[in-house]
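With one protein chain held back, the other chains of the complex are shown just where they sit.
Per-chain numbering from 1; labels A, B and C assigned in written order.
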Amino acid sequence: MMVTTDRRGQGSGSTRRRIPSLLALLMVLALLAAACVGGEAAQSTDGEGDQAAAAGGDEGGGGGDVGTFVHALGGEPTTGVDPAAVSAGSYGDRVVIQVYEFLVDIAPDGPDLLPMLATEVPTQENGLVSEDGLTYTFPIREGITFHDGTDLTADDVKYSWDRVITMDLPEGQAGTLTEIVESTRVVDDLTFEVTLTEPAAWFLTSVVNSVPAAVVSQDAVEENGGVAAGEPNEFMRDNAVGTGPHQLVSWQRNEQMTFERFEDYWGEPAALDARWEVVVDDAATVLGLRGGDFDLVEPVPQFIPEVEGDENIVIDESGFLLEPLHLAFNLRIPEEAMPEGDTIPPDFFHDARVRRAFNYAFDYEAFIQAGLGGQGAPATYLPPALLGYDPDAPKYEQDLAEAERLFREAGWWDEGFTVSVLVEAGNPTFSPVGLILKDSLEALNPNFNVNVVEVAEAQFDEAHAQDPFEYPMWIKNGDPFRDPHQLMFTYFHPDGPWGQTLGYREGYEDPDQIAELIEEAGRSTDVEERERLYGELLRLLHDDPMWIWAADEANVQIYRDEVQDFVYNPLWIMPRWRYYDKG
Amino acid sequence: MHALRVRLRRLARLSRAVLRNPSASAGLVVIVLMLLMAVFAPLLVEANTPDPYQMPRDWAAINAPPGTPGHPLGTTPEGGDVLYGIVWGSRLSVRLALTVASITLAVGITLGSLAGSIGGRWDEYIMRVVDVFMSIPELILALAIAGILGPSFRNIILALAVVGWTQYARVIRGEILKVKQKEYVDSARIIGETPLRVYLRNVLPNSLTPIIVIATLDMGKIVLVGATLSFIGLAETGLAEWGNVVSAGQQGVVAGRWWVATFGGAMVFLWALAFNMLGDGLRDVLDPRVEGR
Amino acid sequence: MSHTGPTTATLPVTEPGDRTAPLLSLRDLRVHFRTERGVVHAVDGVNLDIADGETVGLVGETGSGKTVTARSLIRLLPSPPAIYVGGQALFRPRTACGQCAGSGCAKCHGAGYVPEPCQVCAGAGCEGCQHTGRHTLDMLKVSGRVLRTIRGNNIAMIFQDPNKALNPNLSVRKQLAEVFSEHRAGELLRDAGLEHEAGALLRRSASGRSSFLERRTLDLGPLRSRHRRLEAVIDEHIAGALADTHVPNPKKIMHRFPHELSGGMKQRVMIALALACGPDLLIADEPTTALDVTIQARILDLIAELQERRRVAVLYISHDLSIVRQISDRVAVLYAGRLAEVGPTERLFEDPLHPYTRGLLAAIPAFGQRRGELVPIEGTVPELVDPPPCCRFHSRCPHAAPACRHVEPELHARPSIQSHEAACFLYEQADALGVDARDMPSMGESGPPAPRVGEPSADEEP
Partner (left out) sequence: MEIREYVVRRLLKLPLLLFLVSVLVFGLSRIGGSPIGIYLEHDMTHEQVVELEERFGLDESLPEQYVAWLGGLFRGDLGFSAVSAAPVATVLPEKLAASLELSVLAAFIAFGLGIGLGTFGGARRDRFADHATRVIAVSGASLPLFWFALLVLILFYLVLGWAPLGRSDPYLYGQIVHPTGLYSVDALLNGHWPAFVDAIRHLWLPALVLGYEGLATITRVMRSSLVDELQEDYVDLARSKGLPERFVIKRHARRNALMPTVTVMGVAFGLLLQGSVVVELIFQWPGLGRWIATAVLRGDQATIMAFVLVAAVIFLLANLAVDVAYAYLDRRVVLGE
């Protein structure tokens, strides 16, 4: 019926003809208004969701019970749980890492790698990485079974990778593989080999351990729709057949997903079953945590004061987010599109002294207090969790005298300037950055004016996507890269994506040196070597800054004290239940 | 000339009546105080530079409670001085109310008059538009407009202006249709005055009574709705505007920091209350028939 | 000034146990209104008697206090602002005749009603009943409960404008049913043969007390049939009442809503409503003014007829002398809250005493009278805010004398006819009032002969 009305709706342009169908729509909406369809409408999307609802309904909740680890999150995998289909940063990622596994794993502490489905982490020392750093060989662990009971072989691995590459879904992250993988090969039942297009030190961390590289059961997929280019797989969207310590048993849309311990897990099996509670409401989250219904909740900074002092709740602020919280300088401001009122020349930020002066003027302490509620630390040019992070690397802190000196040197002190910075409105973290910069500079010298241009996220993203970018500065946080190379290349390489858009070449005192270092660090497979190179870069980027890296934002984890041996590595996409137990 | 004198005398009589009405005069007093505060804001609290409509931020004293030296009414999470926001907020409220009211009045009266006096097809069209606007609750429409235009005080003013004119159009039209019936207009016609003169001399003046009342009540409502919008977060951060002050204090309330929200909102309440009382008083004086509503 | 004097003066002397005492006697009734301009003396010392079955016309200009007088009888005035300052409104209800049980016989002169004996002295006469032997109630003092049993039952009222007075949103049936339920619940149950088997629900419903839910349960539950019977009986009563007022096929009309009826029909409905419980006194407050002339006549006839048949006393309020003349036995002329003149209709019209009455009569066009001869009364009704003691008419009176400006004249019987009284110094003795004879007004050639001085009047104070 809908379809027919719809045809009529589109077919004829005439108003009169459209009205009846419009009425139909109204009736539909009116019915919604009666709200008697609440439940179904939300669940009708998936076949067994309904049974799940029935099942999950009665034994659902069970908050108090010791056998289950209850994790409250603000949403659910809207794009499904298929490693080939989930989009970056979506909740799908978070399910994948619990139920699927990868060839290599990231250790709970620090960035070093552990073998997972592979028995060894390939390095040049153990000869699993070819001299030219292009070929990686993975010896597959024996006797691993999928949730559907079939055994894991190299074929499954190849199948999984190829599957993602063939399907190449726009919403998915196939790019992660395609951009670097030349070819995949099954050497024998228990040996899998990958050839790269170019040497990449970050391959293991950022590709092999990335969501699209998760290993799925070939048989399961073949039995349920197989692989078709550009076609999402219905079955895989709603079900997960991996080798992980937990398996997805029921999914009640908008309410909860329940996971059971996988008995035949090859390694040490998980201590607890797990339940994913969808709680959109911050207050409800806090209440649930207090009431002991949740063991772990997503960090909601503005509620930290609410749970502070509650003896049953542990607030872990040790970790830091991977997203770099930055105020970026634009070195390629299109002259014609200079924001009204701005008096700066387009090449304003070409002068490193100006950028440094800005960095010295900014009040970092104020930001950490006002913007992050104290949950943060002064930043270097790498997030603490990443390889190459050096706590002793130079950090900026407010130094007005130095700022003044630099501004005088650069010749702006007497003349003064007006410059605007684009920021997302109403964002409790971003807008303070702008305001603090404004206040710091304007307090420093009355001739300095900073316009904080606040726009809604949509408008921000729109402006942000323009090339060239039409504002001298903006405030945002970057993507959570798990290997320093991607971060360095994307954000600071003079010819990287940002380098090009923002014209870093005109800004760096020695762009080639920086380019050289970043590429070398990206190529090298020797960890020490890379750390050294990145240390070098940290110094260079500090002295020749392209950002004000406002602060490293603490990654706060809030959990009940029943939770034992809680560990969390920000390089994982989210806490992994396999590690936790409850008393 | 004589007509004018009559008008003036009538005006004088009315104003006396208004002053005699307790609620009206009470409202008037508050309004006058508010206006004084707006006018003399710089004397009360020193203007912030460069932008006087931004609360001066004291990053060293964020979320300071009332009574903190230098911040008698405390500060916002950005360290913005609440007292400043309240005093200078009165200016923005006056600006908001006046701008929106004048725009809506102009548009409303024009369209309403057109619809009423020309009638026929145009009447039909205009009233349809009015219906459409009236079929969406005011705040929601304003919210949507402001939201789509993006967060800024200017857009709030714009949104309210777009939303608010319909009631005037309606009233004017109704009044005109009513007045049209009255025979003295006909007689005027018979004397051979042009419709325009008739309109200007007879129709418009007679339609003004309800308009005045509504406009007064509106002055209060505009600020109320405007404040609500900026409370929801559609004004620039740190803007010295009452609703925005409350908005800044909202998160704090849950964490026990009651003051920011409380002081900001009290001003909005006072403002709206004052105009409502004045409006009701006016209504009772101008046409006692319509009580309530 | 003294209130007691005139009171006894106007009281027809009644020996103990006299059952012919008037149905209603107003004793120096004073009703004032508190306004921001001051206290308005709307009714200021009215004395008036109404006997059983008698029709008294109460005439006067607008604002003379007619309506206030009438409404104060059943305390319908909103208070505040109204204040019942003083005086009494003594009402002596009747009961159904023991002989004929209401059907009318010789004993009760066919009225079907006899005076209800005093509950204290059983007719012997006591203080309580002011030695009338009749059950006596002061309507200004009785409790709300008693008041309600009187209202609509013993004293009913017809309002000026049926369009306003009937509730536009209730069917005629509902509005009539209320009266019966309120006063005749028992009767209804009896007629429905339910007086014994009726449970609380039915009783409440019979007396119009049942709530929405109760009604539903009655409609559905096991009591359904009985309830139907009850309803049927109520319909009967209503139909009867309507039929009495000549409403064509009442069974249909009763389900109509007021706006579906013509003005005349509405007024008939209202009359039916008023007479539903066979009241002893019917207050008709200008019942015809809102109707157009053709219908007026019919309504008047109707009232007259019913009055004849039911032997109900009527207090007929109007500013229209001609109507009053044709309908009432006695006429009382009210001016500015005080009675100017009281007397038998014909006498009063033939030979009006009070200058005001004369003015009134001169002001109405009579047949065969040419326009030129119509004499309007000069001036207007005086302000009633805190009036000084004086004849309220003096400002407009052709005969006004100094005394009129300082002393209030009391009602005084015309020597010749006891029952014809006027409040005017023209007919009083100077010394009786203690004013200088020269201050007394004197008749010009026009007007009646001056009273013979020195002749003792029967109603002089002892």
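Quick note on the criterion: a residue touches a chain if its C-beta (ideal position, glycine included) is under 8 Å from a C-beta of that chain, and two chains touch if they have at least 3 such contacts.
No experiment lies behind these values; they were computed from the predicted model shown.
Taking every chain of the complex into account, the chain not shown here touches A, B, C.
Of the candidate positions A:231, A:397 or A:467, contact with the hidden chain is made by A:467.
Screening B:11, B:60, B:98 or B:140 against the full complex identifies B:140 as the residue touching the chain left out. Residue C:152 is the one among C:22, C:152, C:287 or C:409 that touches the chain not shown.
Among B:24, B:83, B:126 or B:227, only B:227 touches the chain left out of the display. The chain not displayed touches subunit C at residues 71, 74, 76, 80, 148-153, 156-157, 159-161, 164-170, 178-179, 182-183, 208, 257, 259, 270, 273. For subunit A, the residues touching the chain absent from view are 2-3, 5-6, 9-10, 13, 15, 18-26, 28-30, 32-33, 35-39, 41-42, 45, 53-54, 57-58, 60-64, 72, 75, 78, 90, 254-256, 277, 279-285, 287-288, 291, 293-294, 425-426, 455-462, 464-465, 467, 469, 476, 490, 497-498, 501. Across the interface with the omitted chain, subunit B contributes residues 128-129, 131-133, 135-141, 143-151, 220, 224, 227-228, 231-234, 243, 246, 249-250, 253-254, 256, 258, 261-262, 264-266, 268-269, 272-273, 275-277, 280, 291-293.
Note that in this section only the chains that are shown with their structure count from here on.
Contacts between chains form some other arrangement here, matching none of path, ring, star or all-to-all.
Located most centrally within the structure is B, per distance between chain CA means and the overall CA mean. Subunit A and subunit B have CA centres that are 46 Å apart.
Mean C-alpha positions place subunit A and subunit C at a centre distance of 92 Å. The geometric centre of subunit B is 56 Å away from that of subunit C, both derived from CA atoms.
Against subunit A, the residues of subunit B that register as touching in their complex are 49-50, 57, 59-60, 62, 77-79, 147, 150-152, 233, 236-238, 251, 254-255. Of all the residues in subunit A, the ones that touch subunit B in their complex are 302, 305-306, 363, 366, 369-370, 425-426, 428, 431-432, 435-436, 439, 442, 446, 449, 452, 454-456, 459.
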